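Here the structure is laid out as structure tokens; the discussion comes afterwards.
The complex appears here without one of its protein chains, the remainder shown in place.
Presenting subunit A:
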Amino acid sequence: MSATESAVVSRFANWNAAIIAITVIVLIVAAASVDSFGTSQNFGFLVLDLLPIALVALPMTLVIVTGEIDLSVASTLGLSSAVMGYLWNANQPIETIIPLCLLLGAVLGAVNGFFVTVLGLPSLAVTIGTLALYRGLAFVVLGDSAVADFPTVYTDWVTGSIGGTPIPNVLIIIVVLAIVFGVILHATPIGRAVFAVGASEQAARFAGVRPGRVKFWLYVASGLISGLAGVLWTLRYSSARADNGAGLELAVVAAVLLGGVSIFGGKGALPGVIAGVVLLGSLQNALRLSDVSNEALNVVTGVLLIASVLGPNLVNRLRRT
């Protein structure tokens, strides 16, 4: 037993390093073989494409480490976008709308958290339910229409880059939030509690951790960040639509698992997740540049999701023989 258990540990440790290495290789190969991949202009597009997945993957990592899941993130993003469009149509100032959309995201997350922690329902079922519910509400709010003409100061900032450099403005948001979530997970008592809850909720309780409280606030964080992703999505395309971000939850979960986080909870690290996001995003970007259709890109997400589970297993089996 001890031998297999330590193999499991090193398997995760190694997978984290492996995924970072694979990501670097994919970036190099893509830059060498796809003509426009390595350009600074494409770098901007790549970061913008990565933006929603990267942001939502951060709280998702913590949620999955506790052994739960949040599948409602893309619908929260869509509802945030729809409400943003609705309020903008109602001539509200953008400075009021943005905080309201963030608050809305937090409330939607709190609803998930309430069902999972207070009522003790399984998060998979709850968030599949709110996935449908929040997306439905988005269509109730905005219907099939699209709202455009958001203030160019904001849309330009989201699509723009820092000074004369090719570094996109939104990269600042990603980096800052990645550091915040990375520090919370790996260097605070909250992070210790997150891992403890994922490893054994009962034993965590016996050590004074309040699993319900930890999970509740993670769902609020997940909703809040999804709301933010909805705002940024809307500003990037200057278009608020009820179907914005549909299906994004799949890519987010794929990136997190690809990053070496255990779907059973208790194990994972944020650097691996960042690598998973970059790998997924850059593969999609490179394929798009090579004229692969958007629909076919889903194949990539699916294959990567399976690879994320298969990869560590194969590595483990090879090491054993």
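Following the convention adopted for this analysis, a contact is a pair of C-beta atoms (placed from the backbone, for glycine too) under 8 Å apart; a residue touches a chain by one contact, two chains touch by 3 or more; residues count from 1.
Note that in this section contacts and distances are computed from a predicted model.
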Among "Rhamnose transport system ATP-binding protein", "Peptidase C69", "TatD family hydrolase" or "Potassium-transporting ATPase KdpC subunit", UniProt-listed name of the chain not shown: "Rhamnose transport system ATP-binding protein"
Selected residue (touches chain absent from view) among A:A196, A:A242, A:I274 or A:L287: A:A196
Touch with the omitted chain, as defined above, among A:A125, A:I162, A:I179 or A:A207: A:A207
Footprint left on subunit A by the chain that the document does not show: 1-3, 5-6, 9, 183, 187-189, 191-193, 195-196, 199-200, 202-210, 266-267
